[in-house]
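Have a look at the structure that comes next, please.
With one protein chain removed, the remaining protein chains of the complex are shown where they sit.
Note that the chains take the letters A and B in the order they are written out, and that residue 1 is the start of every chain.
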Amino acid sequence: MRGTLLYIGQRLVLIAVTTVLVSSIVFLLLHQIPGNAFLNETRQTPQALAAELHRYGLDLPLQSQYVNWVQGVLHGNLGESLVNRQVKITPLLVRETSVSATVGFFALLVTVGLGLLLGVVAALRQNTWIDYLASSTAVVGYSIPSFVIAIFGLLVFGHYLYLWTQGTFYYVPGWGKLEQIPVPALALGLPYASYVARLTRASMLETIRTDYVRTAWAKGLKARVVVVRHALRNALIPVVTILGPLITGIITGSVVIENIFGIPGLGKEFVTSILARDYNIVIGVFTFYAALVGLANLTVDVIYPILDPRIRY
Amino acid sequence: MQDLKVQFFVSGGTVNAVDGVSFEIDRGEIVGIVGESGSGKTMTALSLLRLIPEPGRITNGRILYGEKDVAQMTDEEIREFRGNEIAMIFQDPMTSLNPVLRIGFQVEEAMIAHQRFSNKQAKERVVPMLQRVRIPAAKDRVRDYPHQFSGGMRQRAMIAMGVSNEPSLLIADEPTTALDVTVQASIIELIRDLSRELRASVILITHNMALVASLCNRVIVMYAGRIVEQGPTRAIFKNPQHPYTWSLLRSMPRVDEKEKERLISIKGLPPDLGKMPPGCKFHPRCKFRVDRCFTEEPPLDEVDPGQRARCWVLMKNIANPEAQAQT
Partner (left out) sequence: MAQAAPVIQPDLELSYEMPEQVTLLSDAWRRLRRNRLALVGAVIIGLLFITALISIVWTPYPTWLQAVGPTYQPPSAAHPLGLDQAGRDILSRIMGGALITVQVGVGSAIIVSLIGIPLGLLAGFYRGKVDTVISFFINIWYGIPDLLVALILVFVLSDALHLIPRGVLVIIIAFSLTRWMDVARLVRGQALALREREFVEAARMSGARDFALLARHILPNALGPIIVQATFAIPAAVLFEAFLSFLGLGLPSPTPSWGAMAADGYHGMDFAPHIVLAPTIALSVTLMAFNWVGDGLRDAFDPRMRR
């Protein structure tokens, strides 16, 4: 137990370092750019511009700007938006993160839930039509990009099923209703669900042929217990190892999905800010992303030894 | 068990893994099934619990346990039967225990599965069970995982699991093959003692003749999915009638053997189950074959009271087998 806590502590420090490091790269990249958001404002006197620059500390040499920024990050302060004056970035992004996380969570639920279900069923009914159906869906599904699924989802639910969905919830800018979540979550989750299904099927086929599953049958356990407790438990181990990259993929995918569905999350903010050259926010979003991915990976690594007692930290 | 037939439906036809095997086991008896690998002994044992792996199937015969036919049981009946009436100990304790569940729990769930004990009773019985199979410091080790156990300890845990429901028949499939020689004897001793305490029958599957001699009342010798000889251990060891049995015994080094008697190895390999020779299945490797062996398969006939062999020739009719075998 103490070892685990120590391990988590070490990892948290490492995540902090990685986050700062990665967003530093983005920071330095973006600060190579001559000019900034203010240059677009043509009717500005040089004095006013200088005042603005000073207000944001943009007139300082790059090193001092960087030091200021790192200090800010370590205090959880990501500065202010360059476009919408006086908007503090940290609280804005925290709010947007909660939106993104909600969608992401459901997408992960789709990915893992549907993927496991299809994979297990296909493995248990190997070489039946159920298996062929599930397997071919998976082999096609994991190649279809999430934004394509999103477009089809919009077409079907927003257009063809207009009468049923009343067209009210995919084109309106307002966000916050529960019924708005399923389609984006499906779009985000389906490609990865196919991947999980393939992996689960292969892994289940391996475990149901193992000696210990035969032992479980020989003990006279119920079929459900054998499948879930003995076969699936072990089949899950390789699946968990890909959860990290999966979460990274869902985060990347969410950038497009949020823009398609008009979801006011981090991904939408990211694209909007790049197009508006609001670099402070871009850097901020990236800092959040790096931290999120780090924490997600840590969570996976903590779950791992619970599933597989042979792994110890 | 009567006229058991297990067929494997593989691409390109069927394979008879077990063909027309019949035998019976009395209460408290220890029966050894011997034979080379691939002779169908494991499949015979697995069919007693209807655990034949895909694409295998029991296509013929009855497996009578008391009044009931195992082959005809419903899924729920067979589930209730497994581990409760007949328990099985597998060959490789390294892979036969679930790596992600605690040893104690794996013993416990075997007991809970059959409503013989309440959850609470089962939990309380785990440590005594582990002590009974002589796992040292059982109290501290119930919460260990299999990878923290040595091979011998794992096999003890497997045995604890097997006997936890006090089954009336224990099937041990090569229980010591995967273990160090030093622990083999203690595991065998444990199985014998436990079967006595529980008054359970044991089927010991092995290719180790010495083990059979020391433990079993009766022996069944299998070859190519058939029983080629069966009878009381004493009789078989003293007067083996089937050439295969005879060769098996001669291939085993014995301390009391006179030095001049050389060990005899059986030349060749057992037949491919998909391409069985006609006639007696052993004739391609037999030193004593006659013309009839090539075309007609001999029946399993009584050769002595209680002893049956499947051979046209029979060893008692051969004057000097040693000399003939050396040629």
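The definition used in the following text is that a residue touches a chain if its C-beta (ideal position, glycine included) is under 8 Å from a C-beta of that chain, and two chains touch if they have at least 3 such contacts.
Quantities reported herein were computed from a predicted structural model and do not represent experimental measurements.
Every shown chain that the unseen chain touches in the whole complex is listed here: A. Screening A:Ala202, A:Val225, A:Val240 or A:Val302 against the full complex identifies A:Ala202 as the residue touching the chain left out. Although one chain is not drawn, the whole complex shows that of A:Ile8, A:Leu30 or A:Leu133 it is A:Leu30 that touches it.
Mapped onto chain A, the interface with the missing chain covers residues 15, 18, 21-22, 25-26, 29-30, 32-34, 139-140, 142-145, 147-148, 151-152, 154-155, 158-159, 202, 205-206, 244-245, 248, 251-252, 255-256, 259-260, 270-271, 274-275, 277, 282, 286, 289-290, 293-294, 297.
One rule holds in what follows: only the chains that are shown with their structure count from here on.
Centre-to-centre separation between chain A and chain B, using Cα means, comes to 54 Å.
Chain A meets chain B in the complex at residues 209-223, 225, 229-230, 233-234, 237, 307-310. By the touch criterion given at the top, residues 49, 51, 53, 75, 79-84, 87-88, 90, 92, 95-101, 109-110, 113-114, 145, 147, 158, 161 of chain B touch chain A in their complex.
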